[in-house]
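A protein chain is absent from this complex, but the other protein chains hold their places.
Labels run A and B following the written order; every chain starts at residue 1.
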Amino acid sequence: MPFLEVNETRLHYEDAGTGPTLLFLHGWGTSGRVWQSCLPDLVRDHRVVTLDWRGCGRSDHPADGNTIAGVTADLVQTIEALRIKPTVVGSSIGGLFATELALARPDLVERVVAVDSPGYWPSTGMLEKVHDLRKRLVDDRAGTLEDWVPNWFAPGTGRGLVDWTIRQLLDSGVYIDELFTECTTYEPRRRLKDLAVPITYLHGELDAEIPLEVPRSCAAATPGARVHVLAGCGHVPHQENPRAFTAALRTIAA
Amino acid sequence: MPFLEVNETRLHYEDAGTGPTLLFLHGWGTSGRVWQSCLPDLVRDHRVVTLDWRGCGRSDHPADGNTIAGVTADLVQTIEALRIKPTVVGSSIGGLFATELALARPDLVERVVAVDSPGYWPSTGMLEKVHDLRKRLVDDRAGTLEDWVPNWFAPGTGRGLVDWTIRQLLDSGVYIDELFTECTTYEPRRRLKDLAVPITYLHGELDAEIPLEVPRSCAAATPGARVHVLAGCGHVPHQENPRAFTAALRTIAA
Partner (left out) sequence: MPFLEVNETRLHYEDAGTGPTLLFLHGWGTSGRVWQSCLPDLVRDHRVVTLDWRGCGRSDHPADGNTIAGVTADLVQTIEALRIKPTVVGSSIGGLFATELALARPDLVERVVAVDSPGYWPSTGMLEKVHDLRKRLVDDRAGTLEDWVPNWFAPGTGRGLVDWTIRQLLDSGVYIDELFTECTTYEPRRRLKDLAVPITYLHGELDAEIPLEVPRSCAAATPGARVHVLAGCGHVPHQENPRAFTAALRTIAA
């Protein structure tokens, strides 16, 4: 059964393979499908769970609970329902969720891999930029995504992958826009010293959304944290270079 | 749970917020997603229900019941199952369904907002045009939609919104084509004098599918009906200018 019910919300997930468990959390507005090219390799010797978090993909798109705390609460219930203690691999805001989950409930998490994850959003100008982004998403969601999403990928990425990503974003709900505003004030660095779970920041060298300075600064604030840079990749290395991403993940989770 | 079962058909809907209830009915072949950019504003002080009607979106695509009477019967059961008495906001053929529902069961409807709604299809040549349209939809559905759908939007609309609409149409079923032929002979004007529910015709100034003459003629036939014109919009103002559409709806439903 590919659905589970948490906090009165039906979430879609896929669950395959046996072995050490990997729980994958996609970025803003996409779905568990973003990991798909990495899975056939990993599923050979892992249990692999991909989740569409609240508001995204084939999960429900409720108007409430679209906060860091809301999604993290869903993750607690998901992990308990599946009876797993996974390495949580989160892309972009998905890495933020993974980090918050590990801070709140280290007993549920084996390891965090934060993929091109914000960690914190540099404060300079972000609040105003996000305010403007949210306005434009209301006025012309399709056009705004067409302007913005190509920037998620390293130069030279094929148009097909960009278009497929935009389509996923359009098919997800709109209530998740709330998360953007909350993220502008997100600052975990003081709390990262208390992180009781190993964390690796896996980051695309050419990420134009979250510069490498962000994971480096977060890693410096976290005992034992590592930074692993993926050459030639932008903000979504698992889609841009699935083979390199999967190999890096195997090294990290070994 | 985002599905309900009516007349042996599973319908997908979303239901959020509290307050006076708005029930949204999309146009031919799209889905409840067409309203999405209007919802974050409205859900703050309304209960908002978006329905994928029979044959569309994530609802079942049955081969039968694809008639005005069939969809209206589904709406009766939907409203009774949800225990609501909503303002029914219908786009294009969705406004026709809302009108017929209000004529048949005024006890279930608080108010009708017919958005660029056919009301009636001018008889000149429509039967022949629709016959030709249906043939072309069989021969080359994707190509026919690519020719036709841009006409739904005011000049200058971005390609992304047009493409997303075509995609939704391709993902819905084909049995709904039957509705086109039925609509060519639809003529409610003699019956509108008996409409016991307030109705507003909210119409895009530049609608090239249903000219403004249609809602004006219908409004003239209906006691107390109003026409509200949205400047600069085409056939789907809720997608072309969600902010202006939502503001107009707030005025109408106040």
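Throughout what follows, a residue touches a chain if its C-beta (ideal position, glycine included) is under 8 Å from a C-beta of that chain, and two chains touch if they have at least 3 such contacts.
Every value quoted in this text rests on a predicted model; they were computed, and no experiment measured them.
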Inquiry  = From the list A:L82, A:L133, A:L161 or A:V227, pick the residue that touches the absent chain.
reply    = A:L161
Ask   = For the chain left off this view, which of B:V89, B:M126 or B:I166 is in contact with it?
value = B:I166
Request  = Could you tell me which of B:L145, B:L192 or B:A248 touches the chain that is not displayed?
outcome  = B:L145
Touching residues on subunit A - with respect to the absent chain = 1-2, 14, 16-17, 33, 36-37, 39-41, 43, 48, 158-161, 163-164, 167, 241-243
Inquiry  = List every residue of subunit B that touches the chain not included in the displayed model.
reply    = 10, 60-64, 137-143, 145-146, 166-167, 170-171, 173-175, 177-178
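By our rule, only the chains that are shown with their structure count from here on.
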Inquiry  = Tell me the rotation angle, 0 to 180 degrees, that brings the C-alpha atoms of subunit A onto subunit B, to the nearest 5.
reply    = 120
Task = Take the average of all CA coordinates in subunit A, do the same for subunit B, and state the distance between these two points in whole angstrom.
result = 36
